[in-house]
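FYI, not all chains are in this one, though none of them got moved.
Chains: A and B, in written order; residue numbering restarts at 1 for each.
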Amino acid sequence: TTQAETSVTLYGILDAGVGYSKVDGTIVDPVTNQRVSLDRSRFGMTDSVKRGTRWGIRGKEDLGGGLYAKFQLESGFNLSKGQSTQGGRLFGRNATVGLGSDNWGQFNLGRQYNIGSRYFYSVLGPMFGGGFTQLNMGSGSGFSSVNWVRYDQLVTYETPTINGFTMGLGYSFSADDSKSNQVGFNTADNTRAITAALRYGNGPLSAFISYDQLNPSNKLSDQQTQATPRSYVVGAAYDFEVAKLALAYSRTTDGWFGGAGLPGGAVGNFSGVPTNVFVDGFKSNSYLVAVSAPVGAAGSMFGSWARADANNKDLTGGDASSNTFSLGYTYTLSKRTELYAVGSYTDNFAFLDDAKVKTVSVGLRHQF
Amino acid sequence: TTQAETSVTLYGILDAGVGYSKVDGTIVDPVTNQRVSLDRSRFGMTDSVKRGTRWGIRGKEDLGGGLYAKFQLESGFNLSKGQSTQGGRLFGRNATVGLGSDNWGQFNLGRQYNIGSRYFYSVLGPMFGGGFTQLNMGSGSGFSSVNWVRYDQLVTYETPTINGFTMGLGYSFSADDSKSNQVGFNTADNTRAITAALRYGNGPLSAFISYDQLNPSNKLSDQQTQATPRSYVVGAAYDFEVAKLALAYSRTTDGWFGGAGLPGGAVGNFSGVPTNVFVDGFKSNSYLVAVSAPVGAAGSMFGSWARADANNKDLTGGDASSNTFSLGYTYTLSKRTELYAVGSYTDNFAFLDDAKVKTVSVGLRHQF
């Protein structure tokens, strides 16, 4: 039943390795109020430490006069089990169709990253191990609204790049369709999201600023619907040639965007930093300093320190400042293939004053 | 472990947009017998309004002497969430392998459309917005056995086209393997389906007639197994150049084939017109009139009216005649890409005398 066909690009990134993770300390169970141990450790195969494993299909059609249609379908999965990630979605990483013009920019419809996560990655990206979950606060807490945040039902518009500036805007009719308590048929029964960001690039300098906001579903409790989670992020990187330096700051209020599960799953009734939650009066500031430097012809090192503060215990049960220190090395075998090693240490995971997470791993990233 | 390889076509259709839907009125809950409101409305992203979003792989091998092998794997999903459709099946739209000959026709094995749905689409197809769920009664009720009906475990045979005539026959050993109450190991524990249709095409005229029948699973109740759902459909289209006209009629007895869910999900214990059900003594007649006409070089308009009558309330709880009016416009940007707008109104949805459904949407369909 299909007639037309054309060239289409099949692509992917595969990332797997071996690593060791350890969680230490104790927490107070938020339901039972009893102190429970977090101690656990694992030596085993690792998935997607540097970049998220994926396969995808993408294409672009020239419609004449600078106009084009484009699409991208990207399916996340893990190599250790062969299972779909992103909650079992087939194309959970990206599923968009769009129309654009060299003159006036482009529209994309579908499940996709929020604008901030994309710009964060373009500025703080591979050079600083941007995909490493450690840098990106995966092992702790921090840059809530650029922690690889994807929205369902997201319509985005992005300008062309003019004098180094690019701007993107988006509106999601339902931020996460898998959160059944925030999804319904009626428009306002869904948690909706606004996402916007501005990016600048000029020679050695790149920078961005982003804003995200969640409008609560009517299905949430009265207390939750009083909150309007907002998050600002600013970041910049400068390439000094002998090294590259990056700095970022974020402020999240009234809730949380992209969370981070406790490695190894829930302990008692605590499972980590939640995603897309509404917590009236909560405030967090986050800071990041990262340095990367070439080592020989094919190597690169990076180190980063990230910190997150919370003004109260309402998000996770803790309000201790959390720090994550990461150190990584990548060795390039070709444009498409590299080996890496990375280590990371987080104290006060999830703002909890006795929770520590350590991970080290070596791995292989291959791209096709 | 695989040696042979050859050219294979990767293809797809992506369809997304933005729209508004509204459900009005009340129904009597079939279990509690209390009158409940249907009122709900949504403004948001839409999926697959014109054509079902899909990606697929297909190929054909020439075996010499007119003989060939062919296959088609087609995976349905939505862009708004990136999720598999057709009940989470990987290749839920089509999964067939077949053997054919230019001389004697072809056999296909696997999950696929019934013959009637394919011929319905080839006659009443894109020209009349055949993929629009409105035309196809998705928003109401009507052409039960050609409402994009797919069967699991379907073996089909189709003749070559001779003097404009093509005929197809099929037998399904289990019409829907996801209906656990109609599926078992024993042959007769599965609901089996017979599907047959004849198509004619000659210049401006195309026409078809189809027949479908369900044989009930032994696992159903005594009352249900007394029913043998049958459905006949006849349809024809004629191209007058300034406009194209299409007419269709259907009669379904003793049950229902492809149903239509209530937009937004169940209200109380009512969830819409069910699929593959056995209702002894139920009878329905359906009628369709559709017109399409080119508008300028790249545009096309279509309008349609469909009506369905029921002889009793045993299928859905109502027996009111249901009407669906649709109006659509498509604008072609290229062979592969078009924009569309469509609106639809259904009264007496699911034969219920106070249930109304309205939808309007604009969207983009892109093909690769």
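A few remarks follow.
Everything that follows uses one rule, which is that a contact is a pair of C-beta atoms (placed from the backbone, for glycine too) under 8 Å apart; a residue touches a chain by one contact, two chains touch by 3 or more.
Owing to the predicted nature of the structure, the values given are computational and were not obtained by experimental measurement.
Of the identical chains making up the complex, 2 are displayed, while the complete assembly in this file numbers 3 copies.
Definition applied: only the chains that are shown with their structure count from here on.
Here the CA centre of subunit A is 39 Å from the CA centre of subunit B.
Residue ranges on subunit A touching subunit B, taken from their complex, read 1-2, 4-6, 8, 10, 57, 59, 61, 63, 67, 69, 71, 73, 86, 88-99, 109-111, 152-155, 173-174, 177-178, 184-187, 190.
Interface of subunit B with subunit A (complex): residues 9-18, 40-45, 55-56, 75, 77-84, 90, 118, 121, 263-265, 333-337, 364, 366-368.
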